[in-house]
Structure formats: structure tokens, C-alpha cells
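Please read through the structure below; I'll follow up with questions.
Only one protein chain is missing; all other protein chains are in place.
And then chain A:
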Amino acid sequence: MADPLLEFFTQMDIQGGVVVKGEYAPKFDLDLYIQNYRGRTKFDRLLLIGRSSVKLCVEALKAALAEAKRGRDTRRYRDVFEYLHIAAPNDPDAVFDKKWVDRQDLANHEETQRLLTELKGYKNNLVKESIRMGNEDLAKHYEATGDLNAASEHYAKMRPDVSTAKHLIDVGKHLVRVAVQRKEWSMILPHLAKMTLGGQYPEEERNAQPFIRVATGIACLGLDKYYEAALAFLDADPTVPSKAYNELASRNDIAVYGGLLALATMDRKELQSMVLENQNFRTFLEPEPHIRRAVTMFVNGRYSDCIEILEGYRTDYLLDVYLQKHVSKIYAKIRSKCVVQYLIPFSCVSLDTLEKAFGSPEKPIEDELAVMIEEGVLEARIDGIARLVNTVKVDPRAQMQASALVSAENYEKQAIERLRRMAIAAADLELPLTKKQGVPQPLGLGADLSFGDQEIVMG
């Protein structure tokens, strides 16, 4: 069994996927984990785990196969079968059910036709509500069969026939859900913006709140706006049942996403007030106590403990459909924040102490510090001889003088440049329009003049 698995993951590696090696077992139970979700995200998550985790590969792929068969999307079935066929060719489940696929394809086709005819009929009758429902049914069918493009098109067509606040929210939810599946992060925020009701329907708004916050968070995360994403997750309302948003993420996810992103982007004071003292978010944190512990450690200044806790869960987060791509970036941010915070009270720290606190055998802390200083995250200088890190105190006077000089010199330069440009304009000496004759003809130097640089006199 080892060989086909190895081959499978070699392929995944070549395709650029993240591979979590065998010895790191995730801390969650696959069955319990996937129960938290509803809808198509279940399959997406199972497939991702199957493609990424060596340990859970076959189990997850089999679950995904079963999940696909429960649905109507035959493409998904084919895809996951391909994977399973490579990863575990001898597994009893790895048999292609051609009969089911053909039957399902045919049924899908018939259903599409039926719904299209129905919709046409509604349109002829000009009853707005029926048209809206016709579009919704058709779009749902498209979504279930995997034609996300058509689904999103028909969901959008529902909008003109909306008559109640709930309808409006539904349209938004549908569109956001499809956009999340298609990973079109930048499309999500405009859809969400159209879901606000302006305080006229408090009940609907309250129920939609966590969905909107979670979707905003996921979109911002996808767009690398970590701080905004953190704020969105931290603001989610815990009193609404998770059914309202578990097509996107579970309650545990909100805690993990919110906690990690807050750790990566907020300072200690903000973490204290917006995470630990945030009553709403505390409720989410209950099932994920390690995140709360990590944040508490950070706030209390026990940075290495914080990092240790997080490192223990790295593999789990690598198996999350939204976090996977960002885990290393978020972790690096948290780590460098820890180092910076650690150094704040000192003017001078020995490299060995830092090594003890943060170092790991494969990555000496000196290199990491060098990168951080170069990137401007840390204001310090390394004394490579005495093995010390000296923090640099910014001298406001010198800074002011330097900036004064720069602005004075810029002023002079700009003044000259402006005078010159006025003169050029007055003398009508701008580069003239060249006549367009197919290929643009640049004004050239005459052949009589060639600027050789061989004349550069060395020394």
C-alpha cells in the first residue's frame, strides 16, 4: 500500500500541493470534523485532506467518494475516483460505478430541461414570485451538478424579482456561497455589500450577521487582508445556530481563523481587549481552548510557549481549505511578532538566549533575525563577534534632520524641474506627436553620432 500512496503524493507534490507527511497526525477525528459542515464544502474539505494528508489520505478520499455519490455532481465523482485509484488501487471502494454515473448524468440532463421549461412558463405568466423561484430552483440544480458558472448566473437573475428581506438575504447567500466555492475572493465583498438591509428588519439581519461576518472574513483572508479578516471573525454573533453559516465554516473554524489572524496582526493591547475580553468570541473559543491559551500566552509575554502551542496544531491548519495557503505566512508573522515583542524591553540580548527561546536546529535564529531586520520588522543590529543583538533606539532628532534635508533638497529639485518644464512648454519643445504608420518610428539619433561607452576611463 505504501507504493501507490508514495506515487500519489509525489504527483501531488509536483502539482504544487501541500503535503503533510505521515508522522504528523492531525489532532482531529475525520468523522466528527466533517459532521460540522453542510453542503458542498464537505466534499471540498474531504478532497483537500485526501490530497494533503498522508495519514488520512485513503480514509478521506473514500469519504469524499461516498459524499460525491450522495450528490448529483458526477464530475466530482470522477475526479475523486481518479485520486483514489492512484492512491489505493486495491481498495474495495476503488471501483468505478459507471452505471450510476450514466444514470445520474441522464437524470441531471432531464432535470435541467424540466426546470428550464418550467422557468419559461413562469416567465410567460409574468408572476414575479414564480420567476424568482424558478430561477432559484434552476440555479440550485446547477450548483448541485457542479455547473457553478450557470448557477451564479441564475442566482443573480433572482435579484430583480426579490420582494422580501429574506429573499434579498437568500440571493446574497447563494451568490456568496458559489463565489467562495469558485475561490473568487474579490467577488464576495460586493455581494455581501448588497445584503445589508439598513436596520429595517432587525430579525433577518441578526440571523444573517454571522454568515456575513464569516464570508467577509474568508474573502479578506483570500485577499491577504489579514487584519480586516480578523476583525470580521471576531465580530461574529455566537447566538445564531451554526446552521446559518456551516456551508462555509464551522464554529471551530471561526475560533481558529479569528484567533490566528488576530495573533498575526494585533498588538498585545488589542488582543487583550478584542479577543480575550470579547464575550462573543469567547463562546467560539470554548471548543478550541488551545487558541485561547496561545493568545493568553502571547499577551502574558510567554512567546515561546505561544509558538509551541501553535506549532503543535500546524498540521491541522494545513488541512483546512481556506487556511492552507496562508498558514506559513500567518505563522511567520506571529513568530516575528513574538521576537519583536520579546526584544522590546531589552537594549541588548545575547543570541544564545534568543536561540534558546525561539531557535530550532534547522533554522538558526541569526538568519531569521537578519531577514527581519532587512525587512524592517525589527530595529536592531547584530554584533556577530560578541553574539549580541542590540536594539536600535530611533533618534527623533536625527530623523527629523534627515527628513528636513531630504525635503529641502526635493524642493530645490522640484522647483528647477518645474521651471524647466514651463520653459520647454513655452518654447514648444515637447516631444512632438509621431505620425502613426503601422510601426511607431522613434526619433533617432543620426547615424553620425554614436555614443560609445568604451571611452569610459577606468579609475
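One rule holds in what follows: a contact is a pair of C-beta atoms (placed from the backbone, for glycine too) under 8 Å apart; a residue touches a chain by one contact, two chains touch by 3 or more; residues count from 1.
Here is the rule we use: contacts and distances are computed from a predicted model.
Student: Which protein name, taken from UniProt, belongs to the chain you can't see among "CCAAT-binding factor domain-containing protein", "COP9 signalosome complex subunit 3", "Nucleolar protein 2" or "Mitotic-spindle organizing protein 1"?
Tutor: Missing chain, UniProt protein name: "COP9 signalosome complex subunit 3".
Student: Write down which of A:E82, A:E286 or A:D383 is the residue touching the left-out chain.
Tutor: A:D383
Student: In the complete complex, which positions of chain A touch the hidden chain?
Tutor: With respect to the unshown chain, the touching residues of chain A are 369-370, 373-374, 381-386, 390, 395, 398, 401-402, 404-405, 408-409, 411-413, 415-417, 419-434, 436, 440-445, 449-458.
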